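Note that one protein chain of the assembly has been removed; the remaining protein chains are unaltered in position.
Entry: chain A
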Amino acid sequence: MAETKETSEKDEKPKPRVRPIVRLGIFLISHSVLVSVVCCTAGVLALFLLPVLAKNTYISENALMPGSASPMLSYQHVSDGNRLVKDLTNLDLKSSETGIESQRVIAQYMLELGAEVSFHKFHAQLNQFHPLHFFSSPDSGVIQENFSCSSYGINTVGIIRAPRGDGKEAIVLVTPYNALKSGLGEAVSVGIAYSVFSLLTQVTWLAKDVIWLVADSRYGEYAAVAAWLRDYQIPKFSSLSTLNSEMCPDINNLYDLKVNSIAGSKYSNSFRRAGTMAAALVLKVGDQSEQYEDTISIYAEASNGQMPNLDLINVVNYLAVHRQGLRVQVEKLWSLLNSSWLKSLGEIFESLGKVAKSLNPEWKFGIPATEYVEGTATLASSLYYQALGVPTGPHGAFRDYQVDAITLEISPKYSLDKFRRNDILLRGGRLIEGVIRSVNNLLEKFHQSFFLYLLTSPSKFVSVGVYMIALALLIAPLPMVAASLYVDANSLDSKTNKSTPSTIADTAERGITIRSWRWLYSAKLVFAVHVWGAIVSLLPYFICQIPDCSSTISFMIWVVLSMISLLTLYSVLASPFSCNNASQEKEWALVKSVTISYVFIGLGLMSVINFATAEIGALLMVPMCLLARPLKFDLRAGSLRSFSRMVCNLVLGLIAFPPAAFFLLKGMLEDFGSVNIGDFWMWVESLWAWNSATYIFIGMVYLPCWVLCVHILLHTC
């Protein structure tokens, strides 16, 4: 960027000797229309080529050595697990008024294995509005003062100390368990974890402590895990909250029971810790799958598009496929699987690949059309969940503390009756055991493999170096077009000045004096609109304080307040529709130039924070920004080209408006009948509740850009 810009501005002042790089810059800028068309097309094409360019995953960290040891999990451990499942299900039938009993049972089982056990009490935190939270370090959260005893949850934590370790590192195993209404699946997941746990108490090779967290998921799986992690990572020094929760009678009952029943055990009242976490696995057992095999789904997306290290997924994938014979899948956008245009695109790529192969057998980039369609559907879902910035499971809480974590959901082929259950317990347990054994081998934390990637199938990925090309091509025209507009506006200005009757020296100086700082007026307008964007993104904080407000009404209030603030800011800071000065004739070009520069900065910034958001935003914003041109000129010109450009502008301006884009996408993916105006509010609320950077992006980059483009379209002078 710097180079092109620099060179672009160098040609303002013609010099006798021009360096080649300057000449190249001038060439690019003078052909900016062609360059931008080529670059944008190439960028979109590159995005569709990503499934073809995906590479097979490989295990990068040699220390992992997955599957090199034979599994030690025997039927003995499985029957232990089965016993716990039975107890839990029986408990559910007997008394389901409080969940404490089942926690007690689990704790008892852990204690019998010789593990250290403690209970962790937490309070469900309400959704809070920290728009910049993604940016700062995780903090210990606000201690709520007036919570009641009714809204607490209890996590049960068991810790095995490693016989060969120094207690500095730990591996975490999480099983969400809702004691109030647990299905058989949750009980089985606890059973699997228990069978692994009982094996791990006996093995000699363990070098990292193992923490088993039975997360009380009555307030959501994520909340429980996040609360435990917060207390684990950030010690609380104020004794206020702990004291308060001690007063709740139920928990104290639980303590009494424990202490009475098992004397001299490793039960502890306080919060127990092991070392830093090397990795975490969240285990769930789902309902019966529609597939013909036992499948295991991997969920990896954490907040703001962060992914765990690819090696963790690789290990799970390798062990599940090659050792346990499970089918591994990652999420797909199912509606894309049946689209015919994607299929034909895949066929084109397939035939291209065949042609390439016939020319040179070394070139192997063709993949079958069906594989292409599946890869694209997976890639689209990968992009979508990363762009949303909302974690897809409880593993997301770990990523905020730089711990690599994934959620594994096992869906059995048949229903979980007694015999099948043993099989699932055995295979699931062996898979978990294998993963833990691999992670146990790690000498350092995961660092060898990729953190920035998109999955196109469980065993194929697109790395950052490849997918960045698509975005780079898409946004490359922006600085060039900005520079060319800037140069144009300035040269036109000096031309008009020359026509006025005055001495030559005079005009030259005048031109220079004004020219160099003329962009300040446009920058002022752009700045004002960005301030407005900041105000709009802060408004929901105040709107959600209004009690008893339905989502539709909130949305309406938001829109009205935004409009009012926009009009106020326009009238105060920048009056857009006044053109009293003749030199402002080309004002729109400068406004467009400054807008494009800021869009470039915003997209560049977002591509570092969350690539997927930047990519999706760029697909909408780049054409909108590049095409924007006052409608009046196009109307005046009256040619076919200007007419088509006008139509493009209008359509883009309409569909790029954030709510419009949202409703359009939702209608396309689901059904136009079910679209409700309040949905947009709900969606935005979910974004800020999860501290998603996408929210900031929409408020501070996307929306101002849209407003500025509309401003250029409606420019009157």
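Quick note on the criterion: a contact is a pair of C-beta atoms (placed from the backbone, for glycine too) under 8 Å apart; a residue touches a chain by one contact, two chains touch by 3 or more; residues count from 1.
By definition in this document, contacts and distances are computed from a predicted model.
Engineer: Considering the UniProt annotation of the chain absent from this complex, which name among "GPI transamidase subunit PIG-U isoform 1", "ATP synthase mitochondrial F1 complex assembly factor 2", "U3 small nucleolar RNA-associated protein 15 homolog" or "glutathione transferase" applies?
Structural biologist: "GPI transamidase subunit PIG-U isoform 1"
Engineer: Who touches the missing chain here, A:A63, A:I100, A:A472 or A:I601?
Structural biologist: A:I601
Engineer: For the full complex, which residue in A:F48, A:Y219, A:Y384 or A:F451 touches the chain that was left out?
Structural biologist: Touches the omitted chain: A:F451.
Engineer: Using the touch definition from the top, which of A:W519, A:W532, A:W588 or A:W681 touches the missing chain?
Structural biologist: Touching the chain that is not displayed is residue A:W519.
Engineer: Which candidate, A:A226, A:I609, A:M624 or A:C705, sits in contact with the chain we can't see?
Structural biologist: Touching the chain that is not displayed is residue A:I609.
Engineer: Of the listed residues A:T41, A:N90, A:N269 or A:Q402, which contacts the missing chain in the full complex?
Structural biologist: Looking across A:T41, A:N90, A:N269 or A:Q402, the contact with the absent chain belongs to A:Q402.
Engineer: Given that one chain is not shown, which residue among A:Y109, A:Y486 or A:F697 touches it?
Structural biologist: Selected residue, touching the omitted chain: A:Y486.
Engineer: At which residues does chain A meet the chain that is not included here?
Structural biologist: Residues 2, 5-6, 9-10, 12-13, 132, 135-137, 306, 402, 451-452, 486, 505-506, 509-510, 512-513, 515-517, 519-521, 523-524, 527, 593-594, 597-598, 601, 604-605, 608-609 of chain A touch the chain absent from view.
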